[in-house]
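The complex appears here minus one protein chain, its other protein chains still in place.
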Amino acid sequence: MPSATLLGQSLLSGIFIGGLYGLLGLGLSLSWGYLRLINLAHFALAFLGAYLTYQLAGVAGMHILLAVLIIVPAFFVLGVAMQWLFTRFSVGEFASLLVSFGMTVIIESAIQWLWTADMRKLQLEQGTVSLQVGTLFVPVTEALMFAVAAALSVATWAWLRFTYVGKAMRASAENPEIAAAFGVDHRRLALLLSGVAAAYAGVAGTFVAVIYTLSPAQIFAWMGVVFAVVILGGLGNPLGVLVAGLVIGVSESMTMAVIAPTWAPLVSFTLLILVLVLRPDRI
Amino acid sequence: MRWQYRAAAFVCVAAVFAALPAFRPPAFVESFLYLVFFWVALATSWNVLSGYSGYFSFGHGAFYGTGTYATAVLATRYEIPFVWTLLAAGLMAALLGVVIGAVVFRVRRLRGELFALLTLAVTYVVATIVLNTRIDGGPGVFLSGVSPPKLYPNAGSTIYVFGVGIAFASLATAWAVQYSRLGRGLFAIHDDEDVAEVLGVPTFRFKLAALALSSFLAGVAGGIHALFVTYVTVSETFAVTVPVFVILMSVLGGARHWLGPAIGAAFITALSYAFVSGESAVASRALIGLILILVILFLPHGVMGFAASRWRLFRQRPPESDRVAATPQERPAAPGRAAGAVLLSCDNVRLGFRGVQALAGVSLEVREGEILGLVGPNGSGKSTLVNAISGYYRPDFGRILFAGEDLVKKDAHRIARLGVARTYQIPRPFLRLSILENVALAATFGAAALDRKAAHREAGHWLRFVGLAERSPALPSELNLHQRKFLELARALACRPRLVLLDEVLSGLTPAEITSAVALVREIRRRGTTIVFIEHNMRAVLELVDSLVVLNYGEVIAQGLPREVVRQQDVVTAYLGAAHA
Partner (left out) sequence: MLEARALNVAYGDAPALWEVSVSVGKGELVSVVGPNGAGKTTLVNAIARLLPIRGGSLWLDGAEVTHTFARDMCRRGVAIIPEGRKLFAGMTVEENLEMGCYRAGARRFRDKTLGRVYGLFPILRERRRQAAGTLSGGQQQMVAIGRALMARPSLLLIDEPSLGLSPIIVEEVFNVISAVHAEGVSVLLIEQNAAMALALAERAYVMEGGRIVSEGRPADLLAQPHIREAYLGLDAGSLQRPG
């Protein structure tokens, strides 16, 4: 049985990676929940964001915040463009799965072509700073990531809950016709939401770049887990995604600590299978 | 072409490919062709379930991987001869498939995206288990010591021949399924599973059978591939490549035809092979991604689908020749007014959804040979009752007796077999089957349970009856509403039901069309079928029905002779509303 410190450290790292899962899942959950589009390209976008961060902040030596300021709006535009494409070709829910997969493959190839399959690591001086709290080490960047993930989740929840545009989004998802009868322009909302989701992917990507080593193959490695998070959290539920991310992140890291690292995927996928079979109306 | 000639041609082609190594081609030709056949086997086996039925599985990798590891472990650790390991590989994969299917297909209305994700999750679970247990444990499995039977002096050539074998076995299976009863049921499930079930297709069994076949073939292909690569690892075997490529290949080539996936497989494999070195590998992947997008957007039915629609246009077949064939057995025409025994009785049927009591204790009787009208204001429960009788909904309470059997606990397809048919208010034809095939399907799976030829004759008969015979080869989308309603009618009648439930057959028709529809309904009754006629058009109802039941708020408020019922005060109030002071 591992020591209390190890367990505590695992718990902490589980929470942090849970935050990242939540952040990655947030955009996907929004487009699936409100636009009925399963946008696999979300992952590719996140990694594109990661590589761009690497390029701008690492290779070109820009300040990391400047890189973020460039990437996030650019990705917003990309998101809008993608949604425009989906609408233009009347892509339905299932077709969106396949089309976005095609996009993912294209983006992944582009990444590999530009940056090769070699591992890339962004080295930041502040990147590896850790605070010591008791016997536990708290890596600052990861804690910051968790804070950002939580903040974005709450902000999105608040936006959906309290603003007119957010309410219009929810109403339109339930009954687009009647919402239109009261003045809601669904197309414009869809473009907005898609842009926001893509921007979130960009933010997730910058954190991935700072914390992890990058390689193109990883795009696919994260897909399964993040899908599990999105479905468990409930489509279109920003707080749910965060909570589901935490649940899966912590149970994975505890499994890694107590049993063995390689058993970790079993946890999330078994949970996913159970939810899909027992509660299929979650989707 | 008669099928025997086709089969012979098929075997010849297979033999030619199998004999290729004897001609000592360059090594890369064998490797390349093996890969093509490998993907043909995988894509075709995937298509048997997913392309035909529409349940897109993202988990083909799990079955393929099970087969790979079965062979790898059995051949190295237990030294079982290669060929036997292949059998084990197939069976284990099939077992996995059946277990998944038994659990998952029972979940009602498991939608496409859900099934896709579920099967993807299963793949990850299987991969994790394989990685963490003694099966692989981490380092992978080396098959260098394993040798296949000596079909050719060169091991590589032998593996190639096995590849040919599994590819052609898959193609033969896909071909056989496509033209069998199983295949026709799967295509119906693809277009509208609920309607297929109501017409008598045993949807659960059929999906399970297709999944078993699909996974067996994938398992065997995996076993063969283990020997080809000689070093098996979890990350390579369970990578996302297999599930994605098989989908792409099938969609590209045409998922509704047995040859489609093979075309797609050949094309994509050739494309990847052409770009095999360094930088171009990346370009080829990007190209494949682009092709996937373009195919989904512009060629959603794939190459074979496109070809099939051109072929159909080119060759509009004339209607089935009017042979002096046996007309379907007519039951002795019942006497003019309902005098037969009770055929259907509902006894205090209750059904509620989410707090709304749709049926609040409905009791009624339908006599053999009569036309019973079922009317009531909007929301009174008429369609719910039809859905309950036909088996789509299960009542919470009460009995529905049909010819002595209680329908309440039966699956919809069994109810259809007993002789109950229904139409839908908004017609739901199988959109990708021709009109003739739509009706023939009902004849095959319904109470009549006819074989293929007889089903087609029966279908032709009913299409003549409703006046759609000349449009037999057309697709339902080419018909107008009136014709689609009549197609619905023909399809319901082709089951040779004892009882048919007509749900608002007349809605949306012009007065002239209504007149011809009413005449048809009379003729149906004359031939001995009992009819429950749900309608809003009271003029037609009064002309047609022998007995009238009025529903309101899920209860029967009146039953009896039409003229009398319609004059009852509570009926008038239910319809016209009470005037309050």
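Order of writing sets the chain letters: A and B. Residues in each chain are counted from 1.
Note that in this section contacts are C-beta pairs under 8 Å (C-beta built on N, C-alpha and C of every residue); 3 or more make two chains touch, one makes a residue touch a chain.
Quantities reported herein were computed from a predicted structural model and do not represent experimental measurements.
Trainee: Among A:82, A:168, A:211 or A:232, which one touches the chain that has been omitted from the display?
Mentor: Only one of A:82, A:168, A:211 or A:232 touches the chain omitted from view, namely A:168.
Trainee: Could you pull out which residues of chain B are in touch with the chain that's been left out?
Mentor: Here the touching residues of chain B are 377-379, 480-481, 504, 507-508, 510-511, 536-542, 563, 566-567, 572, 575-580.
Trainee: Contacts of chain A with the missing chain: which residues?
Mentor: These residues touch the chain not displayed: 164, 167-168, 170-171, 174-175, 177-185.
Throughout what follows, only the chains that are shown with their structure count from here on.
Trainee: Please name which positions on chain B make contact with chain A in the complex.
Mentor: 56, 103-104, 107, 109-114, 116-118, 120-122, 124-125, 127-129, 131-132, 138, 239-240, 244, 247, 251, 279, 282-283, 285-286, 288-293, 296-297, 300
Trainee: Can you check the complex and tell me which residues of chain A touch chain B?
Mentor: Within the complex, chain A contacts chain B at residues 38, 89, 91, 93-95, 97-99, 101-106, 108-110, 112-113, 220, 223-224, 227-228, 231, 260, 262-263, 265-266, 269-270, 272-273, 276-277, 280, 283.
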